[in-house]
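Shown here: the complex without one of its protein chains, the others still in place.
Labels for the chains are A, B, C, D and E, by order of writing; each one numbers its residues from 1.
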Amino acid sequence: MRHDGREVDQLRKVDIVRDFVIHPEGSVLINVGGTKVICSASIEERVPHFMRGSGKGWITAEYSMLPRATEQRTVRESSKGKITGRTMEIQRLIGRALRAVVNLKELGERTIWIDCDVIQADGGTRTASITGAFVAMTIALGKLVNEGKLKVLPITDFLAAVSVGIDKEHGEILDLNYLEDSSAQVDMNVIMTSQGNFVEVQGTGEEATFSRKQLNSMLDLAEIGVQSLIKLQKETLGDLTQLVEENIKR
Amino acid sequence: MRHDGREVDQLRKVDIVRDFVIHPEGSVLINVGGTKVICSASIEERVPHFMRGSGKGWITAEYSMLPRATEQRTVRESSKGKITGRTMEIQRLIGRALRAVVNLKELGERTIWIDCDVIQADGGTRTASITGAFVAMTIALGKLVNEGKLKVLPITDFLAAVSVGIDKEHGEILDLNYLEDSSAQVDMNVIMTSQGNFVEVQGTGEEATFSRKQLNSMLDLAEIGVQSLIKLQKETLGDLTQLVEENIKR
Amino acid sequence: MRHDGREVDQLRKVDIVRDFVIHPEGSVLINVGGTKVICSASIEERVPHFMRGSGKGWITAEYSMLPRATEQRTVRESSKGKITGRTMEIQRLIGRALRAVVNLKELGERTIWIDCDVIQADGGTRTASITGAFVAMTIALGKLVNEGKLKVLPITDFLAAVSVGIDKEHGEILDLNYLEDSSAQVDMNVIMTSQGNFVEVQGTGEEATFSRKQLNSMLDLAEIGVQSLIKLQKETLGDLTQLVEENIKR
Amino acid sequence: MRHDGREVDQLRKVDIVRDFVIHPEGSVLINVGGTKVICSASIEERVPHFMRGSGKGWITAEYSMLPRATEQRTVRESSKGKITGRTMEIQRLIGRALRAVVNLKELGERTIWIDCDVIQADGGTRTASITGAFVAMTIALGKLVNEGKLKVLPITDFLAAVSVGIDKEHGEILDLNYLEDSSAQVDMNVIMTSQGNFVEVQGTGEEATFSRKQLNSMLDLAEIGVQSLIKLQKETLGDLTQLVEENIKR
Amino acid sequence: MRHDGREVDQLRKVDIVRDFVIHPEGSVLINVGGTKVICSASIEERVPHFMRGSGKGWITAEYSMLPRATEQRTVRESSKGKITGRTMEIQRLIGRALRAVVNLKELGERTIWIDCDVIQADGGTRTASITGAFVAMTIALGKLVNEGKLKVLPITDFLAAVSVGIDKEHGEILDLNYLEDSSAQVDMNVIMTSQGNFVEVQGTGEEATFSRKQLNSMLDLAEIGVQSLIKLQKETLGDLTQLVEENIKR
Partner (left out) sequence: MRHDGREVDQLRKVDIVRDFVIHPEGSVLINVGGTKVICSASIEERVPHFMRGSGKGWITAEYSMLPRATEQRTVRESSKGKITGRTMEIQRLIGRALRAVVNLKELGERTIWIDCDVIQADGGTRTASITGAFVAMTIALGKLVNEGKLKVLPITDFLAAVSVGIDKEHGEILDLNYLEDSSAQVDMNVIMTSQGNFVEVQGTGEEATFSRKQLNSMLDLAEIGVQSLIKLQKETLGDLTQLVEENIKR
């Protein structure tokens, strides 16, 4: 048993609160154990310069942590005047992941801005952000369908993300909290659809390497985690769940 | 009656949630009507360069809004790579206000970092930030007293802030929400102590001017508002309230 | 008597030199005691993006100090690559104040750029900037009237600014020099029109508070100071004075 | 057969030129097809602030492309005044990968600066950079051994990187050039050691997903490619090859 | 005769006002025709990091123009957040030139900060800056001698600068004003000592070239101009002139 009493293949308690703030077109608060992220989706009725006239939409994401989301206060990126490499990596990852399950042609020349703001951090903030952002985005696009601006919900599948890793004591484990993440030999983020396909696989040895067999065990754990998260997404999305499921069958 | 049913001298519903996030030494969520601000206080055991060796502490504040705290998405200051003049003004104001009720010598060579992050905005974010930050700071300093790091709580009085203004239809009004603020002729922020003294008075005509009489009416309203807010601060602070009250009598 | 021999309600020697530099449409050097500011007004025949098509004009201000305007050399903001919060506050204040006495519709879609460059500083640089900038702006707009580009001078009233404060020894005092400003308990800037109305009131306790009574005394002093300054503006403006006075009566 | 005549499991022509420039402690030019990267390794006799006193060394990497490494001229990051997210991702990746095969304790409190400058780009610049940087770094560390500054060569294994992907026409393919990369459905970078262990696996669907089976085929191709590259590294490194091989056996 | 009535070898009216502002250790206003520059010299009792322990002093210069020094308003470099290449070139030139006539060993570990702020521009601002800065610097160093901080005035010769150029109509001319400078084919700045030696020669064809003979004519004119300027410097410097003249004989 892990230090917080979990089995190696057990997620932390996950909870998704809809409409946490009122202004965005779609908004959730996702809690994964001690990790809390406000995910918002905003619709802009135009696309960036490089996509104008393409007839296709775009999805872009921004990620940030409040200074005291962490145990030690982190300096604000706005104070430093630049965004760290870590933040850039994460926001590029979130945007790319969501674009894999949106039919950008059906979206039309619109931009979806995703904002993931971590208000409390305990490991897995990027995977929680993706899992929550999918729900916020689906809610926002659902509104466009309701308002008649979109004929179909342009989402092709559910999408969730989870971290897996290799721990000295327990071997391959699912959903690392901050303590586990700090001492893990290998850290891997897996983003998958409800159909079991990969959207992104990022495994990194931390001054260490890993074998093909270990990679396979981690992917097995990730699949278990992602399916649980997608189950929760479906419960949270209510009527919109059916629309996505119909799209999968198309 | 105002558009939301309030009297001219009536505050919106105010609510202060203690320990909203777990990592900071002091933390509250303050809700003033639709305005929601997470206020955190962090203790650093050193002072900025220009104060070293002075034997005195320092208080500094940072203020930010989530991009979708507002009805239209605002570009992140970290993306722009610089802080706007408005943000700078507000963070300087928050720090200055709190320093007026802290005995910096008794604080010793420590820095209190105040972070005010607006997660939802409906007018009065700077005054809500100050009112909430006072509570977060007092909680954080209370911990230093409990841990024996401070002999006395170095707070000399309660401190709260409120906005007042002049409306075309209703004249002088208390605690403007976003709609009222957008159309007000005069906008004024007042920061006061429980003893009825001013810490800061900032009144601005928006392409308009105001008379001495109007200024006086606004100050009367502000006093009513501040006293209500301080009453709520006292309820939130529990045992710490008595310590501050004893300091006032010193 | 104050350390420089003045009474508590006495301004320093004030002097406004017209056309100090030749290129700007309006330019003055204002000397307030040892404080010397070059104020220029430039007319641009278009407005910023956010005002296009509104039929209204705009006024924006920039403020800077030469590195050796001060006793200790100050690092240039251009070398640091960013503008300090203090500078931002001041330039926002100057622009806002001037907009309160200009009829932006009558100005039409033009921008007035105000540049206040402090070449020598001895306290009260922001209030001297506003008092001088009003004259430079009026001269520049007078030229537009003379050239037939404007039918009327779009200025609704005279405008001047002065600092007041509370000194440990002398209580409330008018027009603080650097020495007085450094040790003042309360510092307040008041911007008023010739009709005795307020455009901006900013009073700040410096790690101190102030009572309603003290506030009132300071406002009384400010009114005396502003009326003297406006008298001097009228003398400097010559023929343009009458045009403004006619506008007041309108 | 692919458009350039290669089999799906065939690398492009690879060539590593030692000592391409004279100043760095280690330097190579690596050519992978039309991709040409100058890789330099510089030794600094101290570590970054956050590692001082740890007794361990550090490896950090910077990556850049000449403006006309690409078909269309790219704007310099120094002209833009900031580094793109893509560059940040790549330089973090290079540093992390190399750290996985260096014994940082044996390195001691030194920093190895890796510079990868792409002078001509035709796909796979990040994997070519890693493969070349490993050689440059080993040469530089070999010099420290020769100079008696290090007792052992602190390298635990050979390290090379290659890209794999999924092409609409040919399915899984090895070592994508720019043309293939632009149209690939899945793009994956794999970094491995001579012992067949993974250091990093990064697979990304480009508005597409991929199955577990496809992932496995890509990993099989990557292993073929990496082993060929390591064979070439061994030829290039001459005497140093044996030292690394002895370390593997330790 | 030139458009402003001057001969080809005639300087504009030059005037140097000592102690124009009160705070700097040395300060002049130099007027060269319509060009007006405030030159200040500040003494700092330490040198930059790269010179510590060398026993030698340093001289560094900063140059700026007020936005309305020019006919069209120029955007402030502090607003743009960066210094233009032109400004950088000029401030490097001023510092380098002054260092050529200062004995840095005799100066000791001190930095002289030169600030040249152009308040009105009509061509030749960089040469006026150098000519004025030499006087301001000498005054500041003279104070160190008077205060006993320096045993000797560490200045080895007088130094002045002038522009020369080639005009379509008049051929080689001395001391170009803005109108002449704008249409000149060749623009050249010459910095010389009283002994007739060059410190810097910078001649540039503006989409044009120039012959050796033309170069020689321009250098002849420059010598005439520089000697006149040095005569004026000597008059302005009073008692300090003799100290410099003694140093020349050393």
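The criterion applied here is as follows: contacts are C-beta pairs under 8 Å (C-beta built on N, C-alpha and C of every residue); 3 or more make two chains touch, one makes a residue touch a chain.
Since we're looking at a predicted model, the values are computed, not measured.
Participant: Check the whole complex and report which displayed chains the hidden chain contacts.
Facilitator: The chain that is not shown touches these displayed chains: D, E.
Participant: From the list D:113, D:134, D:158 or D:210, pick the residue that touches the absent chain.
Facilitator: Of these options, the touching residue for the absent chain is D:113.
Participant: Quick one: which of E:54, E:202 or E:242 touches the chain that's been left out?
Facilitator: Of the listed residues, the one touching the omitted chain is E:202.
Participant: One chain is left out of this view; which of E:10, E:78, E:193 or E:247 touches it in the full complex?
Facilitator: Answering carefully, the residue with contact to the hidden chain is E:193.
Participant: For the chain left off this view, which of D:3, D:46, D:68 or D:105 is in contact with it?
Facilitator: Spelled out, the listed residue whose C-beta touches the missing chain is D:68.
Participant: Of the listed residues D:9, D:77, D:206 or D:220, which contacts the missing chain in the full complex?
Facilitator: D:77
Participant: May I ask you to list the residues on subunit E that touch the chain which is not drawn?
Facilitator: 82, 85, 88-89, 91-92, 96, 99-100, 104, 157, 188, 193, 195-205, 207-212, 215, 219
Participant: By the contact criterion defined above, which parts of subunit D meet the unshown chain? Give residue numbers in ascending order.
Facilitator: Counting over the whole complex, subunit D touches the hidden chain at residues 21-24, 27, 34, 36, 38, 40, 42, 44, 62, 64, 66-71, 73, 76-79, 81-83, 87, 113, 115, 117, 119-120.
Here is the rule we go by: only the chains that are shown with their structure count from here on.
Participant: Identify the chain whose mean C-alpha position lies nearest to the mean of all protein C-alpha atoms shown.
Facilitator: The chain sitting closest to the overall C-alpha centre is B.
Participant: After a C-alpha superposition of subunit B on subunit E, what does the rotation angle come to, in degrees rounded to the nearest 5?
Facilitator: 120
Participant: Pick out the pair in A-D, A-B or B-C whose interface repeats that of C-E, meaning over half of the contact pairs match by residue number.
Facilitator: That would be A-B, since it shares over half of the contact pairs of C-E.
Participant: Between subunit A and subunit B, what distance separates the C-alpha centroids? Give it in angstrom.
Facilitator: About 34 Å separates the centre of subunit A from that of subunit B.
Participant: Give, as an integer number of Å, the spacing between the C-alpha centres of subunit D and subunit C.
Facilitator: Centre separation, subunit C to subunit D: 61 Å.
Participant: Quick check: what residues of subunit B touch more than one other chain, meaning two or more?
Facilitator: Residues 81-82 of subunit B each touch two or more of the other chains.
Participant: Could you tell me which shape the graph of touching chains takes: line, ring, star, complete or other?
Facilitator: Contact map by chain: line.
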